[in-house]
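Here the complex is missing one protein chain, while the rest keep their positions.
The first chain written gets the first letter, and so on, giving A and B; residue counts start at 1 in each chain.
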Amino acid sequence: MDSSLVSYLLRRLLWVPLILFVVSFVTFALARFGPGDPVSVAAGQFRDPEVLDRIRHARGLDKPFYEQYWIYVKNAARGDLGESYRYKDRKVTEVIFPAIWRSFQLNSVALVITLGLGIPLGVFAARRQGTWADPASIGSFLLIQSIPGLILVPFLLLAFALKLGWLPASGWPRDCSVAIGLLGESYKCIGIAHTYYEIPISWRFLVPVDFAIPVIGMSREVMIPIIALSLPAVASWARYTRAFTLGVLREDYVRTARAKGVSETTVMTRHVLRNALLPLSTLVAFAMVGLLEGSFFVETLTGIPGVGRLAFESIGSRDYDMIMAITLLGSSSFVLASIFIDVAYTFIDPRIRYGA
Amino acid sequence: MKGRNAALIAAIAGLALLAVVFVVLLAGGGGGDGDGGGEQAGPSTSPTPADARGGCDAPRGDDLRLLGSEPISLDPALTFTAGDADYVVHIFSGLVKLDANLKVVADLAEGWDVSPDGTVYTFRLRRNTLFHDDRPVTAEDVKYSLDRAAKLGQTESIVAESMLGDIVGAKDVTRGRADSISGVKVVNSTTVEITIDAPKAYFLAKLTYPTAFVVQKQQVEANPQGWTRKPIGTGPYKMQRWELGERIILEANEKYFGGAPKVKRVLFYLAGGSSLTQFENCEIDVSGIGLDDLERVQSPRDPLNSQYVTAPSLSISYIGFNTQAAPFDDPKVRLAFAIAINREQISRVVLKDREPLANSIMMPGLPGYNKDAQMAGFDAQRAKQLLAESKYGSAGGLPKVTLTIGSAGGGATVGPYIEALQAMWRENLGVDVEIAQADLASYFSDLDKGRYQMRVDGWIMDYPDPEDLLDILFHSKSRYNQSRYSNPEYDAIIERARTERNESARLKLYQDAEKILLTDLPWIPLNFGKTHLVVSEHIKGYKPFPIVIPFLQNVTIER
Partner (left out) sequence: MAREEAAELGVRPGDEAPLAPPHSPMGVALRRLLRKRIASVALAFILLFYAVGLLAPVLGWLNVIPSYSDQDLEQALKGPSLSHPFGTDRLGRDQLSRVIWASQTTVVVTLATLFTGGLVLAVGLGLISGYVGGWVDTAIMRVGDVFASLPGILMLLLINATLKEQVRGLAEDFESLSGIGGIVRSGAPDYILIFGALSLFGWVGGARVIRSQILALRATEFILAARSLGASTPRILFRHLLPNVSNIIIVSLSAGLASIAGSEIVLTWFGVGIQPPRPSFGALIFDASGLRTINAHLYLLAFPGGVVAALFFAFNLLGDALTDVFTPRAR
């Protein structure tokens, strides 16, 4: 790593705390200055102004804005992101991280499907350019991509859960005693991974230690949300890959290679793939940042306790610390990811240089 | 180029055709009838996991599977929503509880005496009651719980002051002037004496509310922040597991003094999703029914009809006026607005009669309900006349009128009900009512500041006594009187009713008070609550009750 790169990296990193400060300040201000507060929201039909004021005071909500912000920053620096109002007696981190983990699991599987289907489909369409398959595929990709999530999810639920009954309507695995296999009834769910089998009693004499054999499968409940998440993404990745592949295939050096008699496979791997690395990896990197976010629509409509749904519910219930934490986590991952990508670019494409 | 475009067009056309076919298929076959109709539902042709026409298999094991909402907290001193109460009433117990007929019956106290002047209640505790961890329950635990709840009224509990405030010395604790309620005395380890400030007949009913439930001092003090994750109570069910966001599992308390419950585990799934769909797919055993399915399920030929149960709930939805803000400071204007809308039609068409029309304030099932109490009916002509007679002279003379609604965080439309009202006011009264859909948080802050003219809201009874409705919401000095209604004649009747010892005379007083309300109309009553459920045929004893009471211990599963 040469020194100009290091200095670039340092310069970008120095901005991060500042950006986070601004983000946190803006969010804090918006939340606090808005009408309403978590105490009044939670009060339901028991709106006795005196009691509510007392409780607000006990929670420190009537302190001046700057004092509240300073308290928040001090605590955050120590790692204490606050307590949730909506989920009493729970620390914000206690609620957020499991929610992020759940969304992450869904998003990861969806990403794998997206890349696994989208890229090959795009290449396929590019190779078939000129035949009917190409426009047919662009057309279908485009069509699928055009349906917004808020419409796609209800239709998927209607089709698969209600009418056909193939998949459960609830998005999150619940009953873990579903599969029965060779080793007896299965025992537990790990997130969306299906079950694992505990060693049945009769075998225990063989194995003196109590452990369980993991068998990873995917619960049926999450299939609809995953389809909803990956379908539009497959379409857009396919389109992008196709456009890109076409671009590369048109380049002079490809024609030369083909004229020289190089096999099609080699053409694809050496030329197309290499050139695809840069733009594709950018997109993949950004997609990975998105893994930590949840899609509100998918999560609410299918019933998944993920971070997307948590974020919006927190706004509705004015759960201040939760809103701050989610925003900060999202912002920091975005900013760090951009820096990472920019730096990674220099390695992938030696022509790119930063500096004056 | 031409060939390409043709191919593209062909592809799109093909897809569109597929989509149409798909949609037609969906609209036709499988899981449910189309709208209206109620035609014969033949055997399902699609491979539903449930043989939906024949019902689901019995639930595995002795588990009851329900959808639940994520509780805010399981601390009974902090409970004030029905969602939390659903859990709390099964995990904890109080001195008294409500039975299926909403009568106050013994719970932790096996009996009680009331002093002649009606202010001293002596409760005799059941012997040998145990907490879930086998510690015995004593009178000290009762006092501890009440003192604690009152102390929490200082910092966290919204309802402590109002639920316990009748006890002598309680307000001193909630306001930080004392540490212990002077009116609660431990006579001996099985007797508690509670003194209230006046012979209030509704006191026992108030004690059935979770605020007065008994918690275990040792657990609370050992783990003040985290004890609610696995609370130890005295109720028919114990907390087995609470996985935040995912599920709550309650397991039967075999040593429950009322007898071990038959259903050994109750699983509450917290993650959400469409409940009726899950019910039809046999994933859960009980589900509510939404507006779009109600007609169908109520029709006798629908397969779900045999599993359908309904019961009124003690709640009311209403339009509340701010009687101190123009133009609703003039009762003629209030009456004009009230009779300019055809509530019956809206209820029938828009709500499909899901909820009964409310013509009074007290709801059926509440002691004191008077089916002869009627507010004025729909009369557009008279409405216009009333406006003319009012101090504003005409529709044009009114200031801008806004109807405020608190939406629950995610909701584009205010609901067709409100839009129908808006259109009726425009048509029948010539007034353009603007709808202000505040989000919940701003709605409440506006309410507190009295900054609204009319609002749509609802009220759910906390205990089955008219005091919780007519007194708490309309007495001029009451803190919950959002309508700022102030009528000395009304106040006098209500105050007499508080301490009237003769039950029927008391109810008569409330009925008189209600008549005043129906003339003065600080509220336009809209609908009374009604719960509609489908319950799997294998579950017996599960039905909706008008108010949250512990009932799961009486549910059984049949195969």
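One rule holds for everything that comes next: a contact is a pair of C-beta atoms (placed from the backbone, for glycine too) under 8 Å apart; a residue touches a chain by one contact, two chains touch by 3 or more.
If you're wondering where the values come from, they're calculated on a predicted model, not measured in any experiment.
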{"item": "Touching the absent chain when the full complex is considered, from B:D57, B:E221, B:E434 or B:E503", "value": "B:E434"}
{"item": "Identified contact with the non-displayed chain, of A:P17, A:G60, A:P120 or A:P148", "value": "A:P148"}
{"item": "Option from A:A43, A:V123 or A:L157 whose C-beta touches the chain left out", "value": "A:L157"}
{"item": "Residues of subunit A (touch criterion as defined above) contacting the omitted chain", "value": "15, 18-19, 22-23, 26-27, 30-31, 33-36, 138, 142-143, 145-148, 150-151, 153-155, 157-158, 161-162, 169, 239, 243, 250-252, 293, 296, 301, 311-312, 315, 323, 326-327, 330-332, 334-335, 338"}
{"item": "Interface with the undisplayed chain - residues on subunit B", "value": "1, 5, 8-9, 23, 26-27, 31-32, 34-35, 274, 276-277, 290, 292-293, 296, 345-346, 349-350, 407, 410-414, 416, 418-420, 422-423, 426, 434-437, 439, 441-442"}
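Basically, only the chains that are shown with their structure count from here on.
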{"item": "Chain centre separation (subunit A, subunit B; CA means) in Å", "value": "36"}
{"item": "Subunit A residues within the subunit B interface of the complex", "value": "34-38, 40-52, 54-55, 58-59, 86-90, 94-95, 98-99, 102, 130-132, 134-140, 143, 155, 157-159, 161-166, 168-172, 174-175, 177, 300-305, 312-313, 315-318"}
{"item": "Complex contacts: residues of subunit B adjacent to subunit A", "value": "4-5, 7-8, 10-12, 14-15, 22, 25-26, 29-32, 46-50, 52, 60, 65, 70, 72-73, 75, 78, 80-81, 153-156, 158-159, 161-162, 225-226, 228, 244-247, 267, 269-274, 277-278, 280-281, 283, 408-410, 438-448, 457-460, 479-480, 482"}
